[in-house]
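Questions regarding the structure given below will be posed in turn.
Missing here: one protein chain of the complex. Every other protein chain is in place.
Entry: chain A
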Amino acid sequence: MLSRKGIWLLIVLSFMFILAACQSNDETPNDESNNGVTEEEVNETENDNTNAGNTNDNEEVNNETDASSESGGEVTVGIEAEPTSMDPHNTTDGNSATVQSTMFEGLLRFDEDMNIVNVLAEDYDYSDDATEVTFTLREGVTFHDGTEFDANVVKENLDFVRDSENGLARSSFFSFIDEVEVEDDFTVTIRSEEPNSAMASYMAHSSAAMKSVDEIEKKQEDEDYNLDREGAVGTGPFQFVEWRDSEHVIVEKFDDYWNEEELARVDQITFRPVQEASTRVNMLQTGEVDLIFPIPTLNAAELEEEEEIDLFTGPTTDVFYIGMNFENDKYEDLDVRQAMNHAVNKDGLIAQVLDGYGTIADSAIAPNVYGYSGQPIYEYDVEGAQELMDGSEQSDGFEATLWTRNSTEFISVAEYVAIQLEEIGIDVEVQAYESGTLFDMLDAGEDTDMWIGRWSPGTGEADYGLRPNFASDRVPPNFNNSGFYINEELDEMFDEALATPDEDEAMEIYAEIQQKIYEDAPWVFLHIPDAIIAKNRDLVGIYVLPSGAVNLNLAEFQ
């Protein structure tokens, strides 16, 4: 009898294991994808940690704060999801970058006008052929753990992240670097094989932040040392305190911050992941949090009315698009692609899905990106689109699958375009996936058909806005050209633009590239959403970048 019971117990247990296995199967790919080519995700707020306020504004801010700097206080921020990592070199989502931006700094950063300004570098200089950039570093900067910042730190950091064996998500981002050479204690040179005039922009990106060499050594000594959880030792105005899963990440003021003018004005910042957007809004209204983003567009109008709440809306550098797989014969005909562009009513999309908080994408990059050149947009014209379809190879229409992320915003966009494409005979089935799963599927590149994409160049310039999406060598499995769009003419122009030292000439090439891309319609160009950020009226000093990213380093209470 006993043994029989034992057998049942075994069966029950094995059943549970099967179920457990089902679950873990489901999770693993997500994790991988977070470390994989999730650059799309990154770019939402990628620049956060690179800005800390325009130097011009600093004086003004300082004058204001002298009186109140004693008061300090604690800021609580409602963010949209749990951060994935505390290591900028292993971070591809904007949410984590926002948190990290309080603790980490790079050599350079972008200011509110997307200009590159010096942070840990005092100066930088390109060589004449643009294959080298030499940084003169700031002296007297210390990390939160007390170690000194010098040229060696820069080399160690860059070499560590570039080494693909370390498995950091950002390793491909730094693939342009050929060699990092320490000239003296405070001079370092970065070399690339090809002329590259965008190197400074790349070094101003949030993932080019410097962490303490001690942390890298700990990782090298101990394979299991978890840099994502514990490696948060940077040079920023705040230092890491604790990270409790799905509860909060706390950072506190770092008193020995090198830049006394930009010393933190508050004692502590708490980031609380609140996934449900309406909950975030409620928490702000009740005063539980001081700042929230993003905000559903319908709530935004409501918040605008409230006395105690300030609402910021401004353009971002995100571009929403429908990608299509060129390995799929149905998208080969230019007429089909243009018909699809004409079939989607962008005005209606912005009004209906975004409640007016957006603008039409008239190029593959947003107006706030350096090198942008607007094109005459594909006007909404169903009859014209139908005519184009009738004259194309796909005159009978076709069936398609549209992949989208499963957040409300993405699903609404997908539903909207599906309805509109159906009017010209394209029978679209919308499938929603968790974003990690979706990126994995796109990286695999096997069953890709159409997908809703969002891209924003974290470097703020055209090369990173265009090349990852349209260059032939950026196709899956490694990069973001998930539609296998091959255009050799463009490839040459990308290289030409980067190698052109004269800025005006480079801009002209970029303008030409954008015109060619827009006319060739490898995407259905949709819209550029507005950044919507809301805060308690008493909280000031919140900087918003042209990309829509938020920086909290100079936040303070009035």
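Basically, contacts are C-beta pairs under 8 Å (C-beta built on N, C-alpha and C of every residue); 3 or more make two chains touch, one makes a residue touch a chain; residues count from 1.
Quick note on the criterion: contacts and distances are computed from a predicted model.
One chain of the complex is hidden; its UniProt record names it "Glutathione transport system permease protein GsiD", one of "Beta-ketoacyl-[acyl-carrier-protein] synthase family protein", "Glutathione transport system permease protein GsiD", "Cytochrome c peroxidase" or "Cell division protein FtsX".
Checked against the hidden chain, the listed residues A:D93, A:D111, A:E132 or A:E215 yield one contact partner: A:D111. Annotation: of A:Y416, A:Y464, A:Y510 or A:W523, A:Y416 touches the absent chain (contact as defined above). When the missing chain is restored to the complex, the residue among A:E74, A:E379 or A:E446 that touches it is A:E379. Note on the undisplayed chain: of the listed residues A:G146, A:G287 or A:G348, the one touching it is A:G348.
Taking the complete complex into account, residues 4, 8, 11-12, 15, 19, 22-23, 26, 53-54, 57, 111-114, 277-278, 296, 298-299, 301-302, 310-312, 314-315, 347-348, 350-353, 355-357, 359-360, 368, 376, 379, 406, 408, 411-412, 415-416, 418-419, 422-423, 429-432, 533, 535, 537, 539-546, 558 of chain A touch the chain not shown.
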